[in-house]
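Omission of a single protein chain aside, the complex is shown with its protein chains in their original locations.
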């Protein structure tokens, strides 16, 4: 049974013990063994999620990882380099969908952990008021945000990273540039599909750019 | 073919002319006539949506309608009285899900129009930064927000209403109370499933309560 | 006794009836007649304010006037053309200091009224959470914001204007440009001392630019 790569829970998952309501007793092992209980909550096989992506908007979180100075100002901005579906290397931010019965904070934590590793030491925001909401449409030109796969509504957060980053999965590298360089058009243009707009709004919200 | 009541588009719909990408040529008429083209984008039959509600979080908007004074301060707060699924009258706010390929602004406009009528003259927010994000879970106690049907992520907005309200559909009445009365516990307690929390946060954000 | 031009209250002032605490019985007439009661609250003579400007930060409001479309999106951005201290015409936004015992909402209303006239019909924000706080320093280079006269802390708001604008006082004209034109560097560069940054952040916050 094919599954989306980013939805397979690891055995020692950081949030293994959180409450999942009626699904508390289903473990990743059930999933791997293919128990009769079916999928654990939140994980969908590729066909299911692809079908749904054309039926309603999908909830996403999008995270701009930053390094801050001693006064909390953004000193550096992190972007990911990864191999895209077409084989070309692309620059992007941390994004991922929110799973069924997963809280936004858990989704932010899981997606940072997935891309930056387990010792990134993210400093999560106190409030879930996003600095912007990015509406990705499957039709180019409807908004600044384009996702050919789906209609996605992404709540966007800036998260300071205090620890070390170990790129994981498809992520080749995490690059840190200064806030000054991050607002330069030639840098922003490397982020496609509207992620440049998300980054520019993050910097504006943080009183940079 | 059964459809969700709130998803049937009216003929003279205010947003009939907006771009819907590849679906531009599908009209509500196709839908009513049951043309071979299938459902128009965004509208799902009851079985489909019920199935999806258990697979991933659904994007909602939740709106606190208010009357403002000449300086923009909230003078009155509007709540809806409607007949709930169990036949009892319940007090609630304006809520509705965002449809496929529908923007947040269109969803806010459509849901206000559905509950308050077409001459409510809402003054939409300039920014889509919500004052709070309410995470409704189907499991009681996981958060302050509970929805037995689904996991919903609701972006919450305060929208001043300048015109007249004509309750529609299942809405029996729109009641306006002063901001002072709205923060009283005996009033807030009439809003269930966490809508009281949404209202209290709206008032706190607006420097009231 | 010299007074700052923007601090003389008009006879039929819109907020003549608001509570001013211990100063309730002092009227603009007392001020004009030079009664023994001294200055009405909030108005300072030029020497006093100039002295204070070098002693502590001054509270300002800065307003980006906009025209919105039927969904609340910014359609046009208003800027002021005025004759600067050096005789040259400069492009700017609406700014003004908050007077003693004046609320932020009153300051926003008074400054819009001063620059755009009395029939501008501003739609004041429901929340006083500013989209940004601009810190103007008298030393160039300390921040993006520079004011040779003073250290000012400006709370910045976007205010939709529904009525007609009649430029007043030193304001020569109010010009409206589309949101697309407003983010163009050659337009933004006409706003000096950091007001371009305020405008750019306003547009980013409003999901434009």
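Order of writing sets the labels: A, B and C. Residues in every chain begin at 1.
Rule of thumb we're sticking to: a contact is a pair of C-beta atoms (placed from the backbone, for glycine too) under 8 Å apart; a residue touches a chain by one contact, two chains touch by 3 or more.
Only a predicted model underlies this, so the values are computations on that prediction, with no experimental measurement involved.
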| Considering the full assembly, with which of the depicted chains is the omitted chain in contact? | A, B, C
| field | Sole residue of C:91, C:151 or C:200 that reaches the chain not shown, by the stated touch rule | value | C:151
| task | Tell me which residue among C:78, C:96 or C:130 touches the hidden chain in the full complex. | result | C:130
| query | Of the listed residues A:128, A:153 or A:198, which contacts the missing chain in the full complex? | reply | A:128
| request: Pick out which of C:56, C:89 or C:172 touches the chain that's been left out of the picture. | output: C:56
| Contacts of subunit A with the absent chain, listed as residue ranges | 66, 68, 71-74, 103, 105-106, 109, 123-129, 131, 158, 160, 205-207
| task | Could you list which residues of subunit C touch the chain missing from the display? | result | 19-22, 42, 44, 48-49, 52, 54-59, 97-104, 128-133, 135, 137-139, 142-143, 151, 153, 155
| request: Provide the residue numbers of subunit B that touch the chain removed from this figure. | output: 132-133, 200-201, 204-205, 207, 209
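Here, only the chains that are shown with their structure count from here on.
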| said: Same or different interface residues for subunit B and subunit C, judged by whether over half of the residue numbers are used by both? | reply: same
| field | Far-end chain from subunit C, centres as C-alpha averages | value | A
| field | Computed distance of Cα centres, subunit C from subunit B, in Å | value | 36
| request: Spell out, as numbers or ranges, the residues of subunit A touching 2 or more other chains. | output: 132-133
